[in-house]
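In this view, the complex is presented without one of its protein chains, the others remaining in place.
So, subunit A:
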Amino acid sequence: MADRLTAARTPVGHRPGRYVLRTVVTAYLFFLVAWPLYLVGRNAFAGGSASFQDILTDPDVTHALQLTVVIAVVAVVINTVFGVGISILLVRYDFPGKRALNALLDMPLSVSPIVVGLALILVYGGRDGWFGPSLEAAGFQIIFAVPGMVMATVFVALPLVVREVVPVLQEVGDEQEQAARSLGANAWQTFRRITLPSIKWGVVYGVVLSLARSLGEFGAVKVVSGNVLGDTRTATLVVEEKYLNFDKGGAYATAFLLALVAVACIIVVSVLRPKEER
């Protein structure tokens, strides 16, 4: 097996084309991603660490950062529970409408974030939404408040856990689960002792990807938040506001923090992933 692989990998004949392709791809990624990304880092540190001191001592910015983390963590927890549950249902059970549900779960990935925001306002808006006025009468404000921002964030990151867990569940099969059940384990024991350990890495990737997506959501949150300073403003909204108000240092510094977290998430996933595939 290994011999055949190495044989296949060694070049057949002389291939100057390989260097051309390698150069084209590297140059493309350099100009589209690497260099621009590097410049944001450089601009953020253009005035030493002054920009960072400015934003980290600004109570509005620190509040926005805290709010971003809280919303992202809540959204990730909701999406993880929902994602693992729905993945098990989709893979292990039969029910009518399964194919439609499977297809609809991908919907949030291809819906514009602005449409997500609009859709939530039309239903939960306090003034003339479908449910909004009665919810507000009962004391629950959703739009222009944190619950709406959590919902928008959950919406946009919804499929990520499902997409990671479903293939893993299909791959491991259900023989061990059946064995556990026939030995008298109940549903919860089977899930905790057998299913969860075998899908562990799928869940971890899903969580990391959802976290990156949730921390960085901008459009949908902008529509439903009302963007109130020191109240419902998140980190991505701070970047926009600072840039438009000619505080480029603050915008680049906040953007740098967000980019750092995003890149860290990708690196975590890419370091973990080969371990499983070996």
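Criterion: contacts are C-beta pairs under 8 Å (C-beta built on N, C-alpha and C of every residue); 3 or more make two chains touch, one makes a residue touch a chain; residues count from 1.
The rule is simple: contacts and distances are computed from a predicted model.
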Name per UniProt, for the chain absent here [options: "Carbon-phosphorus lyase complex subunit PhnJ", "ATP-binding cassette domain-containing protein", "Glutathione-dependent formaldehyde dehydrogenase" or "Sulfate transport system permease protein CysT"]: "Sulfate transport system permease protein CysT"
Which of these touches the unseen chain: A:A50, A:L122, A:L196 or A:L272? A:L122
Of the residues A:V172, A:A185 or A:V204, which one touches the chain left out of the display? A:V172
For the chain left out of this view, which of A:A50, A:L89, A:L196 or A:L272 touches it? A:L89
Selected residue (touches chain absent from view) among A:A50, A:V77, A:L104 or A:L272: A:L104
If you put the missing chain back, which residues of subunit A would it touch? 1, 5, 8-9, 12, 17-18, 21-22, 24-26, 28-29, 31-37, 39-40, 43, 82, 85-86, 88-89, 91-95, 99, 101-104, 106-124, 129-130, 151, 154-155, 158, 168, 170-174, 176, 187, 198, 201, 209, 212-213, 215-219, 222-223, 235-236, 239-240, 243-244, 251-252, 255, 258-259, 262-263, 265-267, 269-270, 276-277
